[in-house]
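Take a look at this one; I'll ask things after.
A single protein chain has been omitted; all remaining protein chains appear in their positions.
What follows is chain A.
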Amino acid sequence: MDKKILLTLFLICWISMSFAQLERKLANESQTVDLIFHAPRNINLLTVEPLDNNTLHFSIMHTFGTLDGGLQNLFGLDNGAVIQLSFEYAFNENFSLGATRQSRDKVYNLYSRYHLLKQTHDDKIPFSLSFMAGAGVNTADYRFLQNDNPSFSERSSFAFQVMAGRRFTEKLSLQLSPMMAYFVDPNPIFLIEGDQNLYLALGFSGKYKISGKSSLTMQWIPNLNNDLRNNIGFGIDLEAGGHVFQMYFVTSQLLNEQYLLAGGNGAPGDQFRLGFNVNRVFATGKKKSTW
């Protein structure tokens, strides 16, 4: 009996003496999930991926001719590229303003992105939610139309989209983006296939990580209120040297949001086109630049 008491006491003592390590606790259980997508762009669509305070994101985007020209046309590369230069500056970690210029129809576009929700590791916020609104103007030279030369407002177009993205696993991220584009006057002289003012579509973006720095990507943008062909694209993202290279095959040659919806994707049976984006982020406003 006494021995038992002694033994219990000894055990209690021993446990309290052996003193456990500190309990390992995360500093922030609700840490934001990193890199849902590699860049603010995934193929043609904007993503929920935010920029850091006072950083400038530059993206140069190209699409080429259709692949069916074969080697003779270097798989479409000879047929002239549509190029879009895109700059986006983040004023804080939730709000950024961007400006793009697309070569087709010489469209200048101003847009903003706002990140309302950011997915967290503990799933208290299960997905990231961002908004984008943009306005553009076609600055192509239509003086040959003389009196029919469209006015500034007739050349304007607007875009709005909501982006909801989630990193489901280490590898798989998906985003759903209801999109809308509005052309004040869809003049047939514009290089778009649609003839309506309003275009509605649902964008799907996907990323599947295949290694630390590369992912397979896809996009599918079914149109909701017109008979234009749906946009399909798939590609690969590679992170290298601080750049994110995005190479893809896509049906549409157009790059800005309004033209992406109204521009059309060619006739059924038309081939895919090669395209690529180069993304780069520049930190500004830092005293000590380390790169």
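General remarks:
Note that a residue touches a chain if its C-beta (ideal position, glycine included) is under 8 Å from a C-beta of that chain, and two chains touch if they have at least 3 such contacts; residues count from 1.
Keep this in mind: contacts and distances are computed from a predicted model.
Chain not shown in the complex: UniProt lists it as "Polyisoprenoid-binding protein YceI", one of "Polyisoprenoid-binding protein YceI", "Multisubunit sodium/proton antiporter MrpC subunit", "Sensor histidine kinase NatK-like C-terminal domain-containing protein" or "Branched-chain amino acid ABC transporter permease". Annotation for chain A: contacts to the undisplayed chain at residues 2, 5-6, 9-10, 12-13, 16-17, 19, 21-22, 24-28, 31, 34-35, 52-53, 55, 121, 170, 212-213, 239-243, 281, 283, 286, 288, 290-291.
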